[in-house]
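Only a single protein chain was left out; the remaining protein chains are all shown in position.
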Amino acid sequence: MSQFSHLTEKGELHMVDVSEKLDTERVAIAKAEVIFPEEIYPQIISQDIPKGDFLACAKVAGILAAKKTPELIPLCHPLPITKIDIEFKFIPEKFAIEVTGKVKTVAKTGVEMEALIATSIAALTIYDMCKSLHKGIKITDIRLIYKSGGKSGELILEEKV
Amino acid sequence: MSQFSHLTEKGELHMVDVSEKLDTERVAIAKAEVIFPEEIYPQIISQDIPKGDFLACAKVAGILAAKKTPELIPLCHPLPITKIDIEFKFIPEKFAIEVTGKVKTVAKTGVEMEALIATSIAALTIYDMCKSLHKGIKITDIRLIYKSGGKSGELILEEKV
Amino acid sequence: MSQFSHLTEKGELHMVDVSEKLDTERVAIAKAEVIFPEEIYPQIISQDIPKGDFLACAKVAGILAAKKTPELIPLCHPLPITKIDIEFKFIPEKFAIEVTGKVKTVAKTGVEMEALIATSIAALTIYDMCKSLHKGIKITDIRLIYKSGGKSGELILEEKV
Amino acid sequence: MSQFSHLTEKGELHMVDVSEKLDTERVAIAKAEVIFPEEIYPQIISQDIPKGDFLACAKVAGILAAKKTPELIPLCHPLPITKIDIEFKFIPEKFAIEVTGKVKTVAKTGVEMEALIATSIAALTIYDMCKSLHKGIKITDIRLIYKSGGKSGELILEEKV
Amino acid sequence: MSQFSHLTEKGELHMVDVSEKLDTERVAIAKAEVIFPEEIYPQIISQDIPKGDFLACAKVAGILAAKKTPELIPLCHPLPITKIDIEFKFIPEKFAIEVTGKVKTVAKTGVEMEALIATSIAALTIYDMCKSLHKGIKITDIRLIYKSGGKSGELILEEKV
Partner (left out) sequence: MSQFSHLTEKGELHMVDVSEKLDTERVAIAKAEVIFPEEIYPQIISQDIPKGDFLACAKVAGILAAKKTPELIPLCHPLPITKIDIEFKFIPEKFAIEVTGKVKTVAKTGVEMEALIATSIAALTIYDMCKSLHKGIKITDIRLIYKSGGKSGELILEEKV
């Protein structure tokens, strides 16, 4: 059974020492969904509101947040991120906007947390811009869907559609 | 029907002007759940791992992140936060840790986003410390459950248990 | 003749003590121009490139930077900004994009530097997104055009068109 | 005709993927001018005001800002800066202080934006320290003058005097 | 006997709730000493090295750090600092530079930590600039010497000389 890499046997916090690891290309992709109450979803997808600024703002927020990951998550290492991408997809049958965040680096450790932060902050920025419409918006299913690079190799948790 | 406060009629980004609003005490409470795959949950709740450092790390991360809200969410105003509190509750029947973040201020606008950020980053920090155990951990149901202060007064979305 | 408020008589750095000043509404507006080499200006204004994301990115960068002013300018005080707005205008006869940044607060000192930072960083973000087209882009005429609030009252340096 | 590297064909924001680029030594030099109204320029250059603290403050501000470039410019990559230098030159015939910012790295992409940010923030810090003298100070001609390293090699836009 | 204000009775972290406290003028002054090995002290005080840039750099670093206090010290509240001052004094008989940091605010809680951070980071910046001379430099006696404002009133721990 695997172990907590971030706690010592006594349960003390422990930052992983990555000094000996190799610099390899590493990719991580995360997803989340912003779920809107049914009654406001038509406003969200309406053609009357151009979505350029709206989604661009969430994208920029997510990109900048990914770069702040080691400031936000105490045991993360600072990494030379080489690419951040954030995509949005309207899923009307779930009254949702799906957010996908992808981060790449060439470094000694992976970028899962960077991808999760990019995705979460992009989703929370959408929440912020829509919260005047309804207080019942939720963000759900923040999760890793893909990871590659490093000793553990490629891991496909979900097909990215 | 209410409107997007953060977009102009043309759909351009718009930071709300709060210059004329009154400084009143404002509170917001948010919740989220970190859901673990069933096979690793016993390790999470095991008495063998003292939880002091583990949950304290997530709490400190959430508290610091709440103070970074205007850096993370583009259209948020900087506010003089007067109190941040984060609590954790193990919910074994859902294989979950529930995170509750509460933020207070005396200011011209509310602290919903601060409470949501505190909660989300505390949850993501738990994720980070457990991700070596399993790649299938999820964070879900990030939502506002309470809000008071300002013109809209008190809003109880869920009873805090 | 007026004096350097930020240096003592010996020329030592001196942060102004604003403890005794009153909290009043204060506004500042700054402008700058991004000047493109003539040969690439058609690409900048072309309808083929939707400008939504392009200008939204510069706007978000400017808004976030204004909130970072006391981190960037050593002798600036942290202020509770109540509004930030950034506008862009294409000026084809100058092969330019004009950037206008407006910042408001209710505080003990003014927001000139916040308006100048918002404007400058929005302009530099435009530069960044266009620098692959040509290395000869310039940013020029960063200046204050309006200021109100505080003891010195209203100051109109240029009519905002 | 060259293309926007930071926008997709649909005009969506696009961070360049530098994963495959080589780590090479890269240098960039930028310049700007702070232009003072004629009537206050004698105070700026007066020997009565020792310039040690004054210019050192602007230099430190510029150096620290260069390190914040990926926080300020959304699509910039975090880079391991190896050297930052900022110089000032009084140009009495233009009632100006010229600011020159030079940044070096060994990395997968260049440091133009870092040099431009260092220069701009140093100039804005000078503005801040002199703004009590006159509201008509301007910053002009922020531009790249030199760039080397990477696939595009050396580019001399202006001789550095 | 007084109690830990930052821990609950169970020993859990606890940010003090300052919502009900009054906004009053508050001042704090801290001191520290940078102690140099005797053999390098002549170089530190030598007239051959102009100290303008050297001490200005430490002063700017301390001023900027004071503004970052709530980012650095987890349970500190963000406060609208109204004044930061840092002074240096050579104390040859102790082979020392004494650093004094003074911070003021008009707020609901005090600025002791801001004064201590300003002083510590100014001292560490001096350390950084001198560390090539000798590895045996120490920073010592970081302490609060004065505090006023709020319910506890004025507290003079040491006369400021």
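The first chain written gets the first letter, and so on, giving A, B, C, D and E; residue counts start at 1 in each chain.
By our rule, a residue touches a chain if its C-beta (ideal position, glycine included) is under 8 Å from a C-beta of that chain, and two chains touch if they have at least 3 such contacts.
Here the structure is a predicted model, which is why all the values come from computation and not from measurement.
> When the whole complex is taken into account, which chains on show are touched by the absent chain?
When the entire complex is considered, the left-out chain reaches A, B, D, E.
> Determine which one of A:34, A:60, A:84 or A:107 touches the chain that has been left out.
Touching the chain that is not displayed is residue A:107.
> Looking at the whole complex, which of D:15, D:29, D:60 or D:97 touches the chain that is not displayed?
D:60
> To test your reading of the contact rule: which positions on chain E touch the chain that is missing from view?
Those residues of chain E that touch the unshown chain are 1-7, 10-13, 43, 49-54, 57, 60-61, 64-65, 68, 71-76, 112-113, 116-117, 120-121, 124-125, 127-144, 147, 155, 157.
> In the whole complex, what residues of chain A lie against the chain that is missing from view?
Missing-chain contacts on chain A: residues 12-19, 70-71, 74-75, 77-80, 107-108.
> Could I get the residues of chain B that touch the absent chain, sorted low to high?
Residues 50, 52-53, 56-57, 59-61, 64 of chain B touch the chain that is not shown.
Methods note: only the chains that are shown with their structure count from here on.
> Taking D-E as the reference interface, which entry in A-B, C-D or A-C shares over half of its contact pairs by residue number?
Equivalent contacts to D-E are found in A-C.
> Count the touching C-beta pairs: is A-C or B-E ahead?
Per the contact counts, B-E leads.
> Rounded to a whole Å, what is the gap between the Cα centroids of chain B and chain C?
32
> I need the residues of chain B touching at least two other chains; which ones are they?
If we look for residues of chain B contacting two or more partner chains, we find 13, 60, 64, 68, 71, 74-75, 78-80.
> Hey, which chains are touching each other here?
Those chain pairs which touch are A-B, A-C, A-D, B-C, B-E, C-D, C-E, D-E.
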